[in-house]
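Every protein chain except one is present and positioned as in the full complex.
Note that the chains are named A, B, C and D in the order they appear, and that numbering of residues resets to 1 at the start of each chain.
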Amino acid sequence: MAEPAWRSPGDTRRSTRAVRVSVSAVIVAAVVLAVLLVPPLVRLDQQAVDLALKLRPPSPAHPFGTDDVGRDLLLRCVYGLRVSLLVGLVAALVATVIGTAVGAAAAAFGGWADRLLMRLVDTFSSVPHLLLGIFVVAMFRPGVWPVIVSVALTHWLSTARIVRSEVLSLRSRPYVDAAIAGGASRWRVTVRHLLPAVLPQAGLAAVLMVPHAMWHESALSFLGLGLPAHQASLGNLVQTARGSLLAGDWWPTLFPGLFLIVPTLAIAGLAGAWRERLNPRRRSELML
Amino acid sequence: MTPVLSVRDLSVRFRMRGGRHVAAVGGVDFDLAAGECLALVGESGCGKSVLASALLGLLPGNAQTAGTAVLTGPGDGPGAGVDLLAADERTLARTVRGRRVGLVPQSPAAHLTPVRTVRAQLEEALRELTGTPRAELRAAAVAAAGRASFPAGLLDHHPHELSGGQAQRAATALALVGNAPLLLADEPTTGLDRDLVERTVDELRRHADEGRALLLITHDLAAAERIADRVAVMYAGRIVETAAADRFFGAAGPRHPYARGLLAALPERDFTPVPGMPPELGALPEGCAFAARCDRRTDACRVLPRLTDGVACHHAAPDGAAPAGVGSAGVGPAGVGSAGVGPSGTAPEDAAPADAVPDDIAAEETTRA
Amino acid sequence: SNPGSPGGPAAEDGVVVGIAYEPDSLSPLLGYGKDGNSKIFDGLLAFDADMELKPALAVALPEVSADGLTYTYELRQGVNFSDGKPFTAADVVFTYRTILDEKTNNPSKTELDALKDVKAVGDHTVVFTLKYPYAPFAERTVLGIAPQHVAAKQDVNSGPFTTRPVGTGPYVLTGWSKGEKISFRANPDYWGGAPEVKKFTMAIIKDDDVRATRLRSGDLDGAVLPPNLAKGFKGDKTKKTYEATSYDYRLVTLPTHHEVTGDTAIRRALDVAVDRRTMVDKILEGAGKPAYGPVPTDSEWFTKGTERAHDLDRAKRILDDAGWKPGPDGVRVKDGVRAAFPLWYPSGDKLRQDHALAYASDAKKAGIAITTQAGTWEVIEPRMKHDAVLAGGGSPGDPDFDQYLLLKSTLGGDGFNNMAWYDNPVVDKALEDGRRTDDKAARKAAYDTVQRELVKNPGYTFLTHIDHLYVVNDSWEGLSTQVEPHDHGLAAGPWWNIENWVPKK
Amino acid sequence: MLELASLTAGYDRRDPVFRDVSLTIAPGEAVGLLGPSGCGKSTLARVATLLHRPDAGRVTVDGHPVRGWRHRAPRELRTAIGVVFQQPRLSADPRLRLRDLIAEPLRATGRRAEAAGRVAELAHRVGLTDDLLSRRPHEVSDGQLQRACLARALVLRPRWLVCDEMTAMLDASTTAALVAAVEEYRREHGAGLLAVGHDRVLLDRWCDRTVHWASLTGAPAPAPAAEADATAGAGV
Partner (left out) sequence: MTAKQAGRRLPWGAMARMTGRRALAAVPVLLLVTFAVFAVAAASPFDPVKAYAGTAGLTASQENLDQLRANLGVDRPLVPRWWDWLTSALTGDLGDSSVMRQPVADVIGERIGWSVLLAATAFTVAVLLGTALGVLAARRRGGWLDRCVSSAAYTLEAAPAFWLGLLAIWFFALELGVLPAGGLTDTASETVTFGQVASHLVLPALVLGVSQLPWFFLYVRQGVADALDEDPVRGARARGLSERTVLLGHALRSGMLPMLTLIGSRVPELITGALLVESVFSWPGIAAATVQAATSVDFPLLAALTVLATAAVLLGNLLSDLLYGLADPRVGFDG
């Protein structure tokens, strides 16, 4: 019998998705390589300025142009990316791990544990982030780690609450009953059946945290509490470029801005693909 | 008279990782006329639900379809129907689903929105499908629930607060709201006690008697016998036999060895399963898919049998032979009389276009209506 | 301006200016308007455009006794507070006594340290008695006089008077929406004549870029702007840029107690290695002057001939001669000590940051390694004894104001005074001489000595004096600027004398 | 002995689904439970499997009185009772492949090593092919999923089995096959069975004795069926 003429309603999505994922992967790989390889090869003197070269537009010598005190923007962008990525990724990771653990524990145990943990979350979230950040950072010397600590400590709360609410909704599902009947411990149920179901939410929070941590870093630097302002971080670069932008010099804003946003979007793209794998139905629809 | 639904050579397969395919439905043909009830039976996993989903355009994204399934309305002239497999999502959503084709889903509890009460979902369906004015919604919802014997007192429950049978009835009530000319009922009687089963199927029958077509997918042969005009037996994605219900359940019994085995497996009969396991749909054998389990298997079975005279078997029992081991006629309660309905399967080789329906079926449908 | 039609101030006779700074309080008792120009209040005296004293609520400059310990002011009569009550000597006495009262949280009362007592003699004369002769005392009496009948009834630190003051000044406060604006209405009964600008509003806009944008959108009639943003209005015919020269300097402290910065050769080398001109041109966009000491080069108190040109070779020579020899990494070493030290700047201050970086880059060329570090004052303060800081300051008026606090050895480590712990007996003596006498020539000689000593042993590297830039709609006449201090808040800018503005014909 | 003694249970303390229900199953005995839809059979099954705390009454498993429920029930008791739920779609974790679904109880109780062998054996018994084992729940039919759920219930070799309308959605042949699988298991392990269902013929044929819901309770609770009657009459 002749092969019938097959119609498939959901065909096109797969190919664009593959393109999207590979573009994201390439960008992330490039960023990681640049961040790891460039600094050892090309050293940047963070404080060297050359006032004679002030605000030169992009040229072969300075592909990204120079900033308002004559520093090469390309190199500063790469160095800045390194710091910002470190802040963003570490803070996001720490915040997500704490948030997921607390949220899942609260919901899985319920009762008093839940109430206690949630009041703890309330307490933490009561102090405005920036304030807590200011206090934490002010107690140390300005630098990367205090920024990371202050951002991570204040940003696990949303994750915790989201994870908790999802777990609360999941924990009375019949399949959890089935697991309990199968002898699963509370821990096992949480880790094996509940957490995988909330990972997409937690993952989304983590991805959102990356750019958000970068902006906290720049806000703290702006207040004089983050990185020293002369040290290249994307937040610092974008922050200081503001004045030049109003004067019509676009490059000090554009390039650091792109450095900030493109990797973020690439990470978001990869995370999106990962979330699709976590969703069993999407996974089989996309034949992953 | 043109059939309400005319399915020709309908196939569905799922694309899987690694380029493999699962052929869930293969080359299915049947017609369904207004006022007619076709019972579709078959072993679990043979493709019944997938067939129903395909007719509603609700297959997952990795499914592929082939063939045609033309839905013709009473006003449509010949050739004017909608091909359900080719229609776009918009047409399906706006004019077909719920309005022209209703569905009682299998696993009703999973198909109800968990965060809303039954009443909310029922009233919403009534408002959207029948345009019932707001003031009358409450009463209409109670009435609609009553049609499927859903207790009015439970209308304010959320789906997870219902028992299995109650969820089933809720789903049936929702499916009946639109009074669609074609109703696909996928196991509408699971979880119901005998009384309720009868009440439900009688309601479905009444629904059909008002001039609508009913495709009853069921494992409950007693229920099928009670209301079906015709029975189609499906095996490994194909229809292997179609027969008039009275003949199928009657003394003559089915002709296909698989169908006979299926009947024999009933608890009121032998209560022994058809030996062996159904084939993997991902790797169907070349010839007759049932051959491996068949006691009449010969070399002829290496060739795929065609559906001729309502049966697709090289060794079909002759028309009128009594099924092995069963003397009594019928299963369970006495069958509903369904005089005048004959076999109406269409062989694939004369897979005619949707409008060209054999005259004899048309004539019979007229008698029935 | 109206939301629909930005582009011009709403009222013909109103002026809206954008400022970066908001006062904590409007009470002169807590320090508001202590340097004059408070709009709501008048002092006994006031400064004119050249920073010369002129009478205000006093009818004339004070009579000073021969020993310099008694100042007598004759008060103007017929002056009323804006609530209609008359102004008398009792108000003056109340004001000064309240400020000196230890229960009053006025942080600038140190400025009245010399004041022993103030007495009213009749309704229209007040007499100030000092603890020690203090030449610049009259300049302290520009601070605003508060009405006793209002302020005495309240808690001086937090009463409503701090936000809804009543004064004798050219303007009356009509509203203070904290964080948004302070609005004034002309005082029709002002003793100096009712101002032409009937409505005056100061919009509080902390962000420089936002201020520039709102000025451009027509929302503001004038604003204070940093140099790079003011540059953007150069081509705008409807606006005029006013450059207020100032005493506002930026310097690097070279702490005596650090083995590198305490070394005179290093100090002198740095003093010539730094390229002040380029800093002025590039960092300040030309709006400023190189600084060689606290006194601006165009001041009458400046000692001509103490300018130091940028001369890298000379700097290297000085270091070579002193035994600082280049090490393998280009950094000079002497007796095992690397010519390296940290330089702190307060974070968030872009101007100082740029100065610090440029300074470090210049020093590097001479073989001195400076590590710039940013921190809040809380971080910097404990380190000031040993680490260099990019600091700023400057008060116009008397040369004593800056030089004494900056250079007097006994003030080493006293708050932000003499941050470098500068210790030079010659300078100490000259500073004392300068403040004890009233004789101008003697004072000039004393301050010349100080400035010459700073060439020989620069305990600070003075970098620039900064012009303050104001961009204003060109629709009024009578605008001018005063010489401004480091700290330019409400009182500074072309609107220091807004009561004298008249519409352009 | 699985003893359910004068149980009262439901979802609202003030208005329990049933009151004072007692049922005892002897080891190796197969009891069929018939009852109208919505009368509380599944609730009773949940109580019997220690998943739902009754408002009153006693549950005794092999002589051990049950004090805690759900996680608080001792694991030995929980795993002594295998359960097949009425609705396979809801009772299967959508993220697990059928293979893992079946093996999950073994892993949860730390008997990981046995998993592969046991899964293969049970899959064969309930009629799941290798291909199906590697799919996730939404990729198989309801009947196929129910087979996996039965395998999951058997995987720990429980002494008691509770099958809540296990065959409701299965065709005759599969029903017969699964019943045969259960019976084979019971023969091998001497397990007791509580089979809930609607099909009297099936239960009669399958079980040692079939009890009707009405006979379990002292004072018959208001039967939802009656109320269904009323609405049905009113609605149509």
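Please note the rule applied: a residue touches a chain if its C-beta (ideal position, glycine included) is under 8 Å from a C-beta of that chain, and two chains touch if they have at least 3 such contacts.
Everything numeric here is computed off the predicted structure, so don't read it as measured data.
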Among B:162, B:175, B:204 or B:233, the residue in touch with the chain that has been omitted: B:175
Contacting the left-out chain in the complete assembly, out of A:31, A:73, A:181 or A:214: A:214
Omitted-chain contact residue, chosen from C:117, C:207 or C:477: C:207
From B:129, B:277 or B:292, residue that would touch the chain that is not displayed: B:129
Contact set of chain C toward the excluded chain (per top definition): 1-7, 9-11, 14, 16, 24-25, 27, 30-31, 34, 102-103, 105, 107-111, 113, 155, 157-158, 162-163, 174-175, 177-181, 183, 199, 201, 203-207, 209-210, 213-214, 216-217, 219-220, 376-379, 393, 405, 414-417, 486-487
Interface with the undisplayed chain - residues on chain A: 13, 16-17, 20, 106, 110-111, 114-115, 118-119, 121-123, 125-132, 134-135, 138-139, 154, 157-158, 161-162, 164-166, 168-169, 172-173, 200-201, 204, 207-208, 211-212, 214-215, 218-219, 223, 235, 238-239, 242, 246, 260-261, 264-265, 268, 275, 279, 281-282, 285
Interface with the undisplayed chain - residues on chain B: 56, 58, 93-94, 96-99, 102-103, 105, 107-108, 110-117, 121, 124-125, 128-129, 153-154, 156-158, 160-161, 171, 174-175, 177-178, 180
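By our rule, only the chains that are shown with their structure count from here on.
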By count of C-beta pairs in contact, the leading pair of chains: B-D
Most central chain, Cα average position: A
Chain centre separation (chain B, chain D; CA means) in Å: 28
Intercentroid distance (Cα basis), chain C paired with chain A, Å: 45
Numbers and ranges of chain C residues touching at least 2 other chains: none
Residue list for chain D, restricted to those that touch at least two other chains: 87, 90, 138-139
Every chain pair in contact, whichever chains are involved: A-B, A-C, A-D, B-D
Footprint of chain B on chain A - complex, ascending: 1, 4-10, 13, 172, 281, 284-288
Residue ranges of chain B touching chain D (in the complex, touch as defined): 14, 41-45, 48-50, 60, 106-107, 109-110, 142-147, 149-154, 161-167, 169, 187, 190-197, 199, 203, 219, 221, 261-263, 265-268, 271-274, 277, 280, 282-283, 332
Residue numbers on chain D that touch chain B, as the complex places them: 11, 34-38, 40-42, 86-90, 127, 129, 131-132, 138-144, 146-147, 164-165, 168-177, 179-180, 198-202, 204-206, 224-225, 227-228, 231-236
